[in-house]
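Note that this complex is displayed minus one protein chain, with the remaining chains in position.
For subunit A:
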Amino acid sequence: MMYSQFFKHMLQRDFQVAATQKHEFGLPIIFFILVLVLFPLSIGPEPGLLNRLAPAVGWIALILAMLIALPRMFVEDYENGWLEQLFLSGYPGSLIVSARIISFWALYCLPLVLTSFLLVPFFSLEIKLWWVLAQTLLCGSMLMACLGSVASALLVASRKGSGVMALLVVPLLIPALIFATATMDAAGQNLPITGPMFILMALTIFALTVAPIATAQALKLNLG
C-alpha cells in the first residue's frame, strides 16, 4: 500500500473510533467552555478588564483542556495491541505517529479553537482580535499536540499520565506562549503581527518535523 493510502486509512480509523466514544471526545470541550464561563462570572462585568484578559484565558483554558485529552493519545491502542501490529506492519513509525497527531489535532484541538469564539460574547473581545487569537491557538495547539505526543508515548505504559504530562509539556510550551502573547499585543495596538506569528509557526513546523521521530522511538521502547 502506498504511504498516502495508509495515512488516510489511519485517519479514517481514528475518526471511526472517536465517533463511537463521543463522551470521551466531548469532555475537553465542555471543560473549555466551563472555564470561559466561570471567568467573567467571577471577575464581574468590566469590559475593559475582560477583553484585556481574553487572550490569556483562551490560551490557558486550551492548555488545560488539552492536558485532559493528551494522555489518551496512544493508551487505548497500546492496551488493545493495535499499536504493536502497526509497528510490525513495516510502515515507518514516524508515519504512524504523524497520522495520529493529525487526527488528534483535528478531533480535539480544532473544536477547541472554534469554541474559543465564545470569548467574543463573554469577554467582549473584538472579532478582529479573536481571529488573530484563533490563528495563534491553531499553531499553538498543533505544537502542543506534537510535544504531547512525545510525553504521551513515554507515559503510555504508566497509566498515571496526567500529572506528569503537565510537568513534561507545559514548560516546553512557554516559548510558544510568549510569542502568542506578543502577537496579541501587536494586534491590539494595530501593529503588524507577522514577526511573532512567523516564529510561532516556525516552532510548530519544527515540532511537527521532530516529534514524530521521537514519539515513534519512545513507543518502540515501551512496546519492547
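Here is the rule we use: contacts are C-beta pairs under 8 Å (C-beta built on N, C-alpha and C of every residue); 3 or more make two chains touch, one makes a residue touch a chain; residues count from 1.
Keep in mind that, in the parts below, contacts and distances are computed from a predicted model.
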Undepicted complex member, UniProt protein name, chosen from "ABC-2 type transport system ATP-binding protein", "Aldehyde dehydrogenase family protein", "ABC transporter domain-containing protein" or "Nodulation protein E"
"ABC transporter domain-containing protein"
Looking at the full complex, which residue from A:H9, A:R52 or A:K128 touches the chain that isn't shown here?
A:H9
By the document's definition of touch, the residue of A:Q21, A:S158 or A:T194 touching the omitted chain is A:Q21
Could you pull out which residues of subunit A are in touch with the chain that's been left out?
1, 6, 9, 13, 16-17, 20-21, 76-77, 79-82, 84-91, 221, 223-224
